[in-house]
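Just one protein chain is left out here, and the rest sit where they should.
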Amino acid sequence: MVAQEVEKEPEETLQPKTDFGPPHYEIMLHPVVKKNYGKWAYHEAVRPGVIKRVAESGDVIYTVRFGTPRLLSIYTVREICEIADKYCDGYLRFTSRHNVEFILTDPDKIEPLIKEVQEKLGFPCGGTRDTTNAKYCLSNIIHTQGWVHCHTPATDASGIVKSVMDELYDYFTDYKLPAQCRISLACCANMCGAVHASDISIVGVHRKVPKIDDDAVRRTCEIPSTVAACPTGALKPDMKRKTVVLDKDKCMYCGNCYTMCPGMPIFDPDNDGVAILVAGKVSDARYPPQLSKVVVPWIGNNPPRWPEVVQTIKKILETWATHAEKYERIAEWVHRIGWERFFELTGLEFTEKLIDDYKRTPYIYASYRTSAAFRW
Amino acid sequence: MVAQEVEKEPEETLQPKTDFGPPHYEIMLHPVVKKNYGKWAYHEAVRPGVIKRVAESGDVIYTVRFGTPRLLSIYTVREICEIADKYCDGYLRFTSRHNVEFILTDPDKIEPLIKEVQEKLGFPCGGTRDTTNAKYCLSNIIHTQGWVHCHTPATDASGIVKSVMDELYDYFTDYKLPAQCRISLACCANMCGAVHASDISIVGVHRKVPKIDDDAVRRTCEIPSTVAACPTGALKPDMKRKTVVLDKDKCMYCGNCYTMCPGMPIFDPDNDGVAILVAGKVSDARYPPQLSKVVVPWIGNNPPRWPEVVQTIKKILETWATHAEKYERIAEWVHRIGWERFFELTGLEFTEKLIDDYKRTPYIYASYRTSAAFRW
Amino acid sequence: MPVVDGVELPETPLLDELEKGPWPSFVKEIKKTAIEQEKAMKAGKKIKLPGAAKGLLKVLELAYKDKRTHWKHGGIVSVIGYGGGVIGRYCDLEDQIPEVWHFHTIRINMPAGWFYTTKALRTICDVWEKWGSGLTNFHGSTGDIILLGTRTEYLQPCANALAYADQLYGGVPFDIGGSGSDLRTPSACMGPALCEFACYDTLKACYEFTMRYQNELHRPMWPYKFKIKCSGCPNDCVAAKARSDFAIIGTWKDEIQIDQEAVREYAKVIDIEEHVVKKCPTKAISWDGKELKINNRECIRCMHCINVLPKALKPGKERGATILIGGKAPFVDGAIIGWVAVPFIPENELIEKCCEMLEAIWEWWDEEGKFRERVGELIWRKGMDEFLKVINQKADVRMVYAPRNNPFIFWRELNE
Partner (left out) sequence: MPVVDGVELPETPLLDELEKGPWPSFVKEIKKTAIEQEKAMKAGKKIKLPGAAKGLLKVLELAYKDKRTHWKHGGIVSVIGYGGGVIGRYCDLEDQIPEVWHFHTIRINMPAGWFYTTKALRTICDVWEKWGSGLTNFHGSTGDIILLGTRTEYLQPCANALAYADQLYGGVPFDIGGSGSDLRTPSACMGPALCEFACYDTLKACYEFTMRYQNELHRPMWPYKFKIKCSGCPNDCVAAKARSDFAIIGTWKDEIQIDQEAVREYAKVIDIEEHVVKKCPTKAISWDGKELKINNRECIRCMHCINVLPKALKPGKERGATILIGGKAPFVDGAIIGWVAVPFIPENELIEKCCEMLEAIWEWWDEEGKFRERVGELIWRKGMDEFLKVINQKADVRMVYAPRNNPFIFWRELNE
């Protein structure tokens, strides 16, 4: 131990350097990308996963997209780098949905690249679209930490994602959808996966009030901020007993208090699980952005592969894909056919649990324009 | 005085009789109406104001509609009765919008009836529609008491209605509109005229906080119910001084407190006036029911004829009538062209006053179906 | 002072402006009343308030001058046995215009659908000529006949006069309507009396509710007012959706009835494609120039096509009504168009089911409702699930435009 302390690593002796910011993006751009920056003329879908991009100058590049598990080993990242060096002059990028995109100039390298990635990394090529022909791949699922890292999850993230994507694999690698469909997952109501505006989302929900351990609260928690963290005002300070009291009727099991105060754990293996939401979107294309709507209030956790969740997602996706018109995302499809038909076609049950009773949002919000689409 | 007391009227000596209810509607029905009750086959627009109704039996009746000022002298009502006796076997009705409808069986009597009503009563014939041909009359303005009877008005009712209808007279008597248009007026924010769901509405608004007369409050008011009446929580009891205190920033000048407590009058001649709302509707036809939207936050009272209000209403009505498609009510028209264009075409100004900041209604309401239109 | 027919009228330069123009003038009505009532009195008729209309002219002219009302809040005035139906009103210019110091309104329960015989109307006139100002509204915004302006001491005789109208005047007896925190006078569109679209008997329903709930109508005892309106079809000609806590909207469940021959007749005079097909909100209609086809699974019963082609199209045969709950004007929680509480009740069960629900709702509201809390607001506060239990209904997707957009569901049953 002493010896080790003497042999300090250089990193341990350096003066902290702060606020220098991320690397400049320009040094990360492929020379052809840099040259044609802001001067792209058009793009064309080559095949699932591959897009050809043509610049005004006539230059051409190809982006080749692969699904990843998002949780990557640095050893995998190094393998990715090797491949990018071999095929892409050392340039690549990740997408906003956890996919990796290789940047190529030589079309002849595309197939070998795909083959090598599939073989070495097992990453499928796909996830793109051919808008002109209304042919869409499913893309990767935006997701969060779950049991891998977070302290508030009501479910795991990576495990459900893996199970769902295994089942929907062909939708990723082929153009099998009539329109864009985005699936997201967040492992608790904090919604780090931004499930509140996705075509299909899975969100972890607790269903039991936190168990208040008065001792632990006294020892470890700052009571005012714990009380303040509760969105529904279910918590009151109990100054005498130096703890908090909970109004069961007001609690909606969000776990916000638990984040502030480890003395009131929220998890409950038998009652934790996921809700399923659909019909959110954020693009302005055709139809304004929409918040997602709950269509399944709860499915219990069934690790390691959550078959009920997987089958429900698949059912929704396929019902939509079968019935939707071209370009019609779930929100637009339901808008056309009505929620009556959505429940009928998917076989999901509408219950009183699906009628909104969360009263914090003021109605004024309904009048605010949540879209950049308007007339001049 | 004494003599008078002795000579009691019969009405003064009778035992009160209660809860016998309104006359049965059946005794009020024209024999032909009664005979064909529930067995009407179809109707046909004959001319503005006149509808022909054909029963399955082949029987025919005509309803002939006239605008009224709603505020009627009993002497006028007697004249109406005389006419109804002459032409209609003594049967008539009023409509849900303050119009009077004569019920005839003989088509030859229609023109003489119209002539006699116009001459004797000065009531215009009109207010109906020919839906088949998409030709609509404006109907009467639903309205309220105003300075004629109420204690909270921010404006008069009958005076504005008269002024507006004088200006829009031809729209009542002729088919000049492409779709239904309902105008309503309420003289204060209590909205007795149900202005909250009309194509065009005029609503009286105060703009100054009530003037609290502490003495009067002490003398005449029940403080808890006054405080409870305030929708925004702007009032607090001041128990020491036995009065109430008002938070100016919270008050929205509704006058609800004044209804409970005469000690805090709300009216202010220079700051009272009307707001104008548009694009409400209640029928399910084509487009779901809509709440009205404020497009003019305030126009000051300018009696006796409120020219600014009249001109604004006319401008809105005519802009719509010129630009709308057939059957397209204001709500539907604006939905198609966008609010951007509404303000542009009408020349009205959009200001921050038109952005909603009334936070009482919960957003959950936006998800509730306010229409009987759905799929089975 | 202008003199008309021997009757002196006050100077009303501002109001006189409102006698001009083609639309019938309420000022003329008031003046006419002032003149005729005074004349009638002079002619020997028993008239208790010959100066009332004249007083109103004075007070109104002042209101126009001052740009403010001259009426004060009325406090509670009433007739024996009733808690509602009268709006107390006093003038703040008692000394100046004693004729209208008291100027109370009586609300008279109109016949369902506002159908009248002249005999019935004359009854009102006769009573009100004697006991009141002679001024009326046909009708109030809730639907009552409004008798505008009388004194406290005449309220009871006037009510008696109306109640015993058959004996006293050979007329038609009328009862008093609602006001205050009670059931307000229910109203109904003309429905089956005149309209071929009526999907249930609006007049009967309205009458039944009124008669069954006379006690609720006449004795305010709830947290706030409650309104019922009956429209025979989704056109909603009494604006029930927006203006009543409990709206009964006629509709049907099966297929729109089509007379193809009649469609073809219409096709000769109008453009079916433009007027009908294109305007259907769910694109449920097609027309090939010969036959009109309606995909009834897509039809949402909006009425548009039927409205345009009344000779050819008719609502289906499986009729009934949708119940919307909670409609009301603005306070406390904002204006509300009612929302679906029950998607469909068959016509033959309608009145009984409604009564069951009404009674359950009132009991719940009575117990749980706050002062000045309309039933819609109570539901928001308590939640739809509790309300559904109260009315003994299951959730139906037709109750919402869309499911909730948040997973913050209360699992109360798991957290007892």
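By written order: A, B and C. Residues from 1 in each chain.
Operating definition for what follows: contacts are C-beta pairs under 8 Å (C-beta built on N, C-alpha and C of every residue); 3 or more make two chains touch, one makes a residue touch a chain.
Please read these numbers as outputs of a predicted model, since none were measured by experiment.
Trainee: Please provide the labels of all shown chains that the missing chain touches.
Mentor: Its contacts among the visible chains are A, B, C.
Trainee: Of the residues A:149, A:219 or A:236, which one touches the chain left out of the display?
Mentor: With A:149, A:219 or A:236 as choices, the missing chain is touched by A:149.
Trainee: Which listed residue, A:64, A:100 or A:137, touches the chain dropped from view?
Mentor: Looking across A:64, A:100 or A:137, the contact with the absent chain belongs to A:100.
Trainee: Over the whole complex, note the residues of chain B touching the chain we left out.
Mentor: Residues in contact with the chain left out: 189, 196, 203, 205, 207-209, 248-249, 251-254, 271, 275, 277, 279-280, 291-295, 297-298, 334, 338-340, 343, 350-359, 363.
Trainee: Considering the entire assembly, which residues of chain C contact the chain that has been omitted?
Mentor: 330, 334-335, 405-406, 408
We take it that only the chains that are shown with their structure count from here on.
Trainee: Could you please state the distance in Å, as a whole number, between where the Cα atoms of chain A are centred and where those of chain B are centred?
Mentor: About 51 Å separates the centre of chain A from that of chain B.
Trainee: Measuring centre to centre with CA averages, how many angstrom lie between chain B and chain C?
Mentor: Taking the average C-alpha coordinate of chain B and of chain C, the gap between them is 11 Å.
Trainee: Find every residue in chain A that makes contact with two or more other chains and list them.
Mentor: In chain A, 338, 340, 355-359, 363 touch at least two other chains.
Trainee: Give me the residues of chain C that touch two or more other chains.
Mentor: 282, 300, 334, 380, 398-405
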